[in-house]
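What follows is a structure written as structure tokens; I'll ask about it next.
Only one protein chain is missing; all other protein chains are in place.
Just so it is clear, A and B label the chains in written order, and each chain counts residues from 1 on its own.
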Amino acid sequence: MPPESENPGTEAPIPIGTGALDADLGIGPDGAGVVEAAPGEAGPGGGPWAVAWRRLRRNKVALFSLAVFLLIVICCLLAPVWANQVAHTGPNTTHTLEKLHVGGEVREVVEPSGKAIGPQWFEAGGKFFLGADGHLGRDEMVRLLYGGRSSLFIGIVAALITTILAVTFALLAGYYGGWPDTIISRAMDVIWAFPVVLLGISLGIVLAVGGLVIGPIHLKSSSLWIPTLIIGVVYTPYMARPLRGEILALREKEFIEAAIAQGASGFRIMFVELLPNLLSTIIVFFTLNIANNMLLEAVLSYLGAGVQPPSSSWGTMISEGFQALYSQPILTIIPGTAILLTVLSVNVFGDGLRDALDPKSKVRFEARAGTAAEMDNPI
Amino acid sequence: MLRFAVRRLLGAIAVLFAISVLVFLIFNVVPATNPAQRIAGKNATPQLIKNVEKEWGFDKSLPEQYWTQMKLIFTGEATSYSLAHINIDERILEGIPVTASLCIGAAIIWLAFGILLGYISAMNAGGLVDRFVTVIALIGISMPVFWLASIFLYYLTYKVELFPASGYEPLSNPGKWASHLILPWISLAVLFAGFYSRVLRSSMLDVMNEDYVRTARAKGLSQRRVTVRHVLRNSLIPIVTLFGLDFGVLIGGGAIITESLFNLEGVGYFTAEALGQQDFPSIMAVTIFGAFFIVLFNTFVDIAYAYLDPRIRLGTSAV
Partner (left out) sequence: MKKLPNFLLIAALVAVLAAGLAACGGGGSSSGKPTTSEGGGAGAEGKEGGTLKGAYTSFPDYMDPQISYTAEGWTAMRPVYIPLLTYKHAEGEEGAEIIPGLAKELPKITNGDKTYTMFLRKGLKYSNGEEIKAGDFKYAVERCFLTNSGGSPFYTDIAGAEQFAKTKKGGISGIKVNESTGEIVINLMKPQGTFPNTLALMFVAPIPQKTPAEDQSAHPIPASGPYYLTKSEPGRGWEYERNPYWAKDNGKQLTEIPSGHVDKIEIEVLRNQSTQVNDVESGKLNWIFDPPPTDRYTEVKEKFEGTQFRPEPTISTYYFWMNETVEPFSNQKVREAVNYAVDPAALERIYTGQIKGTQQILPPGMPGYEKFELFPHNVKKAKELIAESGIKDKEVTVWTDSESPNNDAGTYYQGLLNEIGLKAELKILNPDNYFTVIGNRSTPNLDTGFSDWFEDFPHPNDFFDILLNGESIQNTNNQNFSQTNVPELNKKIDKLAEEQLGPQQEKEYAELDKEFMEHAAWAPYGTRTLSLFVSSNINLETAIWNPTFETELTSLEFKE
């Protein structure tokens, strides 16, 4: 759909294909989005951060989402408390032949047909709050909380990895230009052209089989770090490319030229001058990345290329639950809902955060386009 | 124009080569276990393992191995031992109609809903309707396909037998074809619909602030005419680009989860199956073909764009 426009001169540049995404970031020649965050204007009280905070505070939905997310994180962190004080069992403890005393009744945790007990809420004093998880009779609530720890760990730590890698590469490529830029950009192009999920499962399945050995570090195939690293790495280009574009625009700015003229070192320019100006973008990316990471974790685990048994996550719980979809649909719906709620709260908060930090939509939704479209679509 | 096309194609070929090397390295250098034993599958005799070793070049140097394996994959001679000795490339080809049926149907749904919601949202920017649509869109984006699919499968095909339980029916019987695909279409489309509505919304808001739109308005054109003729049309550009990317990924085997949950034996289903068997040759072939498809698709889109819009080919070209 090419525009046969009446006003050709004023049209926005058309983002084309994989390479043109920088153009899509709204980093126009005037760098309008950037100026506002320039250090000169930043100050206590009236600075951009304070402005952003005021905006965010007004966005009740976003704050509510943040609260929901934090609540989920706290619940999962408290998993051992629930397990020891309320459910009196562990995430991997089996109760196949046990009987549960509910009121005056005695119920079997697992029926001879293999069907597990349903949610008991507080009827059994918190035991089997959400029922048991199938033939092994493990406590679903306890597993959900422990599984959530894995899923959240992967979501957050992978986002950190992505951020660190992406910022480093973007600074190197964007600031130095020349051959570092060429090498980094071409490498990113290759990964970019690779569907995230296919890359993720390829790495996942290979490492799930043999584990990972890098020099003295040996990661067992069941280590949570393997899916975390994979997810962190595959998303790097999706963050690094827009950041690089932003740096290219920033480099033209007076304050950078001034710093160069004063003979500041490259290190100083990159980390003291450039980095603070990228922070708002980075924060938004980081937040939205957590949501996408958690969805990708579920996909990889479902396909056997993510978290490996006996570790469990919400993804592995879904994959186990699906085996009993028709007799016990709740075993799929519970972890699925947990993912939905968590990801939704992160997305809504991230959306609000972007509105607050980035009112001119510097990091427009399209910036995520590559990310979200590619990362989510196989789901 | 020709120069641009050639340059773009050469770039694409370079990327394709790099991808094939990357995939090769992932599957042949990273794993610490005996690859031949893995490939040979169940009931593998020592002789079979030896044959596999030879066929896939594991006894040779890495570059030779690369060449041998790519030859197998690209000449359509690669056989999967774990999956009943099927020919991998044939199996992928057979999956394409299924995958295409799924993706085209889902694409129509997500484009329709995405554009509709995005338009409504942008026209009411800041209002209640906008907020409501935004929440709906974000729910769509946050929805794991498992969740929706499990609810569909359990309630709509099993409890209430409203739709046939999964499986693919050929297009020769259009009614049956559609009834088997409707749930997968919706499951796959929800996420994109939510996402596209967000993209369109912000794109429309940007365009509305452009000078030429203000000019058009100032000229006294009706609001409706301005929105449809100028705003919507120009705002759709990112959507079209995005669509090119997304559709390429899905056709190239990206709808793994949807296909396997609903038992649609397309390319994505085959990928899931190969993953279950940890059948490296099949995964390798699917990944390479998937990536190739996407790169080629993008290249063609680029060239087509450039043909239609001269500014592109004069600017710095991608890849």
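In this section, a contact is a pair of C-beta atoms (placed from the backbone, for glycine too) under 8 Å apart; a residue touches a chain by one contact, two chains touch by 3 or more.
All values derive from a computational prediction rather than experimental measurement.
Colleague: Out of B:Ser121, B:Thr227 or B:Ser260, which touches the unshown chain?
Modeller: Result: among the candidates, B:Ser260 touches the missing chain.
Colleague: Which is it among B:Val133, B:Leu275, B:Ala291 or B:Ala306 that touches the chain not included here?
Modeller: Of these options, the touching residue for the absent chain is B:Leu275.
Colleague: Would you write out the residues of subunit B that touch the absent chain, in ascending order?
Modeller: Residue positions of subunit B that touch the missing chain: 37-38, 41-48, 82-86, 91, 153, 165-167, 260-261, 263, 265, 272-273, 275-278.
Colleague: On subunit A, what residues meet the omitted chain?
Modeller: These residues of subunit A touch the chain that is not shown: 92-94, 96-97, 110-115, 134-136, 209, 303-304, 308-310, 322-327.
Following the convention adopted for this analysis, only the chains that are shown with their structure count from here on.
Colleague: Just how far, in Å, is the C-alpha centre of subunit B from the one of subunit A?
Modeller: Each chain's C-alpha centroid was found; their separation is 20 Å.
Colleague: Quick check: in the complex, which residue numbers of subunit A touch subunit B?
Modeller: These residues of subunit A touch subunit B: 1-3, 5-7, 10-20, 24, 26, 61, 186, 189-191, 193-195, 197-199, 201-203, 205-207, 209-211, 213, 291, 295, 298-299, 302-305, 318, 321-322, 325-326, 329, 332-333, 336-337, 339-340, 343-344, 346-348, 351, 361, 364-366, 369-370, 372-374, 376-379.
Colleague: Taking the complex as given, what residues does subunit B use to touch subunit A?
Modeller: Of all residues in subunit B, those touching subunit A are 15, 18-19, 22-23, 26-27, 30-33, 38, 131, 134-135, 138-139, 141-147, 150-151, 153-154, 158, 191-192, 195, 198-199, 201-203, 205-207, 210-212, 215, 233-234, 236-238, 240-242, 244-246, 249-250, 252-258, 261, 268, 271-272, 275-276, 278, 280, 283-284, 286-287, 290-291, 294-295, 298-299, 301-302, 305-306, 308-309, 311-312, 315, 317-319.
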